[in-house]
Each structure stands twice: as structure tokens, then as C-alpha cells.
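See structure below.
Note that one protein chain is taken out, while the other chains of the complex remain in position.
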Amino acid sequence: MTRTRTRDGVHPGWITLTAFLAPAALIYGVFSVYPLARTIAFSFYRPQEGGAAQFAGLANFVTLFADPYWSEGFFNALWNNLIFFAVHMAVQNPVGIALAALLAVPGLKGRSLYRTTLFLPTMLSVVIVGFIWQLVLSPLWGVGEELMTAVGLGSWFAPWLGEESSALVTLSLISVWQFVGIPMLLVHVALLNIPRDLIDAARVDGAGAFGVFRHVQLPLVMPTVGLVSILTFIGNFNAFDLIYAVKGALAGPNFSTDILGTYFYRTFFGYQLQSGNAEMGATVATVMFLIILAGVMIYLFFMQKRMLRAI
Amino acid sequence: MADVDIKGLAKRFGETAALEDVSLSVADGEFCVLVGPSGCGKTTLLRIIAGLETETEGSLSIGGADAQALAPARRGIAMVFQSYALYPHMTAYRNMSFGLKFQKVSRPDIDERVRSVAEMLGISDLLHRKPAELSGGQRQRVAIGRAIVRNPKVFLFDEPLSNLDAALRATTRLEIARLHKALGATMIYVTHDQAEAMTLADKMVVMKDGRIEQIGTPLEVYRKPANLFVAGFLGHPKINIVTGAIAAEYGAASIGLRPEHLTLSPSGKGYAARVVHVEPLGSEAHVHLRSDALGPLILRAPSDFSVSGDGDLHVTFERTRVLLFDENGNAIN
Partner (left out) sequence: MTTRMRLWAVHVMLLVYAVLALAPVLLIAMNSFKSRKGIFRDPLALPTGETFSTVGYERVFANSDLWLWFANSLVVTVVTLAAVVVFGTMAAWALAAYRFRGRLVVGLFLALGIMVPIRLGTVAILDLMTSLGLTNTLAALILVYIAQGLPVAVFIFSEFMAQVPRDLADAARCDGVPEFRIYAHIVLPLIRPAIATVAIFVMVPIWNDLWFPLILAPGEGTRTITLGVQQFIGQYVTDWSAVLAALTLAVVPILVLYLALSRMMVRGLTEGALR
């Protein structure tokens, strides 16, 4: 088989090329890109009498942001989502980095056993995670209370999941518990990629273990931390499963655990008191898309800068 | 500056020994080269001196003080790594000043030291750049600068030239020799390249399989190798080893003939040999011969050498230049 040399570059001919690319591009295009585009388009329409939808411009968005019937719930969900994200950034990433640093200590025995164990929660289904923690924290079953009493912190125990003031943070921490493995694993791999010579040179220069971490290892894994942060951002603003599994679609108590994902679900499918509204659902989805896109743009902008500086 | 004294050093991993029974003294200001094939333990020895690895047994003192319990930073050493090990996220300046911060040197002093060393090495206008923005040779100089700035008692070099191309290697070799003269520092240098070892060393330590084969000045070791391995390791082209009847004539199991000590005689004097291959190098020619009496030989001939007739020649050598080795491969005096 001869290769076609064209002005385009060296490649094996358009037929072969299409054969290689088509299946992936088609399925992905039809079931991922097209629906997203349609959803965004959908958000610009309003349902009319008789069924056909009419183009309404930004009316749905205005409704979402201004009409108290929608906006209260929406901004509540948005605010909660930000808290959800903040807890993850404050706890998940530092703990993950710390664990990765611990795993990288030279001469550590049982490293892969630790790594496997620590990554385990990430493998579990959210339903399982949610339910397990519900049981542990349940005031009825008493395991959580018993354990805390054993450590001497018994008086601190409270039904955190059931109270409006603490439910969201508790759920955030449960999510952190589950997903710490990801920053841990990614930073761990990044640390492994640091050449041993650099650590040796730092030791010769006089840096102790902490100095090596602070001046050599941490700066060199920052790109990975950045990647983890944006992945956390995307994941958090897309989250749904845990809240739904533990609190149901209503994300109680009193919507205190409602985040954008659950708000979207309710808007689209409706719940006990209200029927679903596809157009508003699409609107919420579009807003979520824009928020995520904004975050990604900011991330790419910083990455660009860093990559340009390195060149 | 200081001397380094090593006695009975060994490094073992279970059954295998990376180093065994290594004893060595490096005088203050001496340039000592550890040379040998890969896996001979030279880098391990260097790293033990640096404190990056611990010995299984033996003693080590630097500047008269026992160094074994000290961390690398406290031993008064500085190391230039094969890969340079420059911190990629720091500028050349910061790379060089990094270690001084831990020594609690004041900021103005740090600045002065870094700049004067940079001046000495000709990298003053590169200080603000990061390693990725520097060429291989420039990076190497920053790595050397980082070591000098520390004012160490002993400099340790781990094959610093092996990542450079041949031309750069030759010029940098000169610069290192010049540096040694300028600083008068004790330097311990690891390489697998025997030409580097020969040209740089005051004292050469030939190693093989974790043991020291011979210590001496380059010329000593070249002219009087302690055994077959050392004889064969130094010198290019490789020394000719002859066994059998001819060796027995000298009372040895094998004899060594350096290619430069073989001569071609036009008339019938000497041993018959026929040319197998000629490698013209421009400045000279390396002639590969086969002799019934002596076996395969390599000989250094003038550059205008050419094969005449059917390639039959005669080879002679001076008896006084012959190196003698017993059945264990050790030199006979």
C-alpha cells in the first residue's frame, strides 16, 4: 500500500484516515457534542400553547436569574456548589498532596499496598459511599458516636447530616473522603517523575527532608496540582450522585445540600410539587456549561502563560 | 581544602558487593580520578564519599574528621552530577545560591560569591535564565558554578562530560584542568573514559567489579600496569597480549606489547605477519595484523603507511618494553 503524499502532509489516504477516525468521531459527535449543542439551543426557547416552542432569546435566562420562583433556588444551589468546591480545594488537595509526599519518602516499605488501600474509596460507587457514611454518622446506629467517645470526643458528636447548618459541609467531606485518591495518585506519579539527581543535589546543598519538599518537589508538581484543581472544579460543578443518594432529589434539609446538579435534575424532571420544565432545565444546563467553561478558560490561560515562559 | 582518607570500605546488598575492600588516600589539593568500566563501583564510591549512600563497613574521613555520621551538606563537599541536576524551576542565579541559604550566608555575601564565580566561568550574563534556556555546555558551567560557590573542601565530579558532544568534551576537559590549577582544590572525579582519566589525574584509581585494581599516577599505571585488566583498559589502541611459546621465552604466561612499541621491519628480521586491515586516521594509521607466532596484533604506523605486494611484513619490538604477566594475570617485575 503506498502512502499518499499531498500538500497536507504524509498520511495514508483519506479513506483509511476516515476509517480510523469515523467511529469515534461519530459516536462522540452524535451522543455528546450534538446533545450539548441542542441543549444550549433549547434554552433559547419557550414552550407555547399547542406544543411548539417559540424562540425567546435570553428570556429564560432572565427568568432564571430574576424571577424569585427560580432565582432563589438557583442562587442557593450556586452558592452551595461554591462551598462544596471550596471544601474540596481546602481539604482534598492538601491532604492528597500530603499523602503523595508521604508515599514518596525513600525507603518506605509496603508502598504499593498503601497506595492501593488509599485509592480504594475512589473505586466505590457513590451510592455505597453515601450510604455507608449515613450509617456511620447516624445517631441511631451509634457507630460514629461510639468511636468518637472512644477517642474522648464524644460530646462533639451531632447528627451532622441531618442539620441544615452542617449537612452540606458533611457531604462535602464525605465526597473528599472518597476522591482524595485522585490528587494523591496524580501527584504521586508526578513526584516519581522528578529525577533522583535533583533530590540528591538538594541534599548536598543542605536541604533537609522538608526543605527538599518545599523547594524542589512541591514547585515541580504544581502543574499537576493545577490539573487536579481544574478536574475538581469540573467534577464539583457537575456533581449530583452523592447528594441524590443520601438526600434524594430534594437535597434537604431545606435545600441546604442542593447544588447545581440536583437543581438541574429537579428542574428538568420535576418533583412532588412541580412538573418538569425541559426548557428551564436546558437553561440551567447551559448556565452550568458556561460556569465550567469559564473555569476551564481561566485554567488554560494560566497554563498558556506558564508554557510560554518555559519556552 | 582537605584530604580524604578511606579505609576498608565495602558496600554490600545481601550477597552482592558493589564495593569491597576499598582503601584510598587523596592528598589535599590532589586531582584523583576514579576510572573503570560501568558497574565497577566508581559512582557508588563517589556517592558514599558524598554521603548520598551509606557504606556497609569501613571508615571515611574528610579533612581529618570522621565523616561517616555527617549529612552530605555537613561534609564540606560539593558535587557536580552527570545530568547537572539543575533545578528546572529556578534561574541559574538561584540554582547557584540555593545551597548558601541553608548555610546561613548573608544575602549580600551570597550575591558577591555568585557573581564572582559566574565571572570566573564566563556565565555572568546567563544568570537570569532558567536551565531550559541554556545550552548543554552552559548548563554544565552553572552546575560547576553551583559547586564552587559552596567553597567546599572537596569537589566531587560524577562523569560530568559524558552528556557533551566530543568537541565540547575536549574543551571542557581543559577548563576543568585549568579550574583545578586556579582553585588548588581537592577533586575526586569519576569517569569511564580512560583518555579523560589520563589527562586530568594527579592520581588515578583503576577499579573493576567493586575493587581497586591499581592506584598511581597516570604514567605509572600506563607504563607499569598491575595486571592484565589495567593493561588492557588504558591505552588506545588496546595493548597486544601474546601467550604461548613466545611468552614462555620471557618466563611469563602472557606478555603485553603496546601498539606504539611494535615496529615494522622491511627486511626479513622479526616475526612474519600479514596485514588484515588498515585504519587510516589522518595523523597516523592503525594497522591490524595477523602473525602465526604472535597472534592478532595492532600496530601504530605513520600516516603514509600502505600495503605493498602481498601484504607480508615482519614485526619487531624492543625486549625492554615488554610487559610480563603470570598465569593469574598479575604483572611480573
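Here the chain labels run A and B in written order, and each chain numbers its own residues starting at 1.
The rule we apply is simple: contacts are C-beta pairs under 8 Å (C-beta built on N, C-alpha and C of every residue); 3 or more make two chains touch, one makes a residue touch a chain.
Treat the numbers as computed from the prediction; the structure is a model and nothing was measured.
Undergrad: For the chain that does not appear here, which of the shown chains does it touch in the whole complex?
TA: A
Undergrad: Among A:Leu185, A:Val204, A:Leu220 or A:Ala251, which residue is in touch with the absent chain?
TA: A:Leu185
Undergrad: Which residue among A:Thr16, A:Gln54, A:Ser165 or A:Gln304 touches the omitted chain?
TA: In the full complex, the listed residue that touches the missing chain is A:Thr16.
Undergrad: Write the list of chain A residues that the hidden chain touches.
TA: So the residues of chain A touching the missing chain come out as 1, 3, 8-12, 16-17, 19-21, 23-25, 27-39, 42, 95, 99, 102-103, 105, 107-108, 112, 114-128, 131-133, 135-136, 141-143, 146-147, 177, 185-186, 189-190, 192-193, 209, 224, 234, 238, 240-241, 244-245, 261, 268-269, 278, 281-282, 285-286, 288-289, 292-293, 296.
Basically, only the chains that are shown with their structure count from here on.
Undergrad: Indicate the whole-number Å distance between the mean C-alpha point of chain A and the mean C-alpha point of chain B.
TA: 55
Undergrad: Which stretch or stretches of chain B touch chain A in the complex?
TA: Within the complex, chain B contacts chain A at residues 47, 50-52, 71-73, 77-79, 81-89, 98-99, 102-103, 130, 132, 146, 150.
Undergrad: In their complex, what parts of chain A are in touch with chain B?
TA: The touching residues are 195, 197-198, 200-207, 211, 215-216, 219-220, 310-311.
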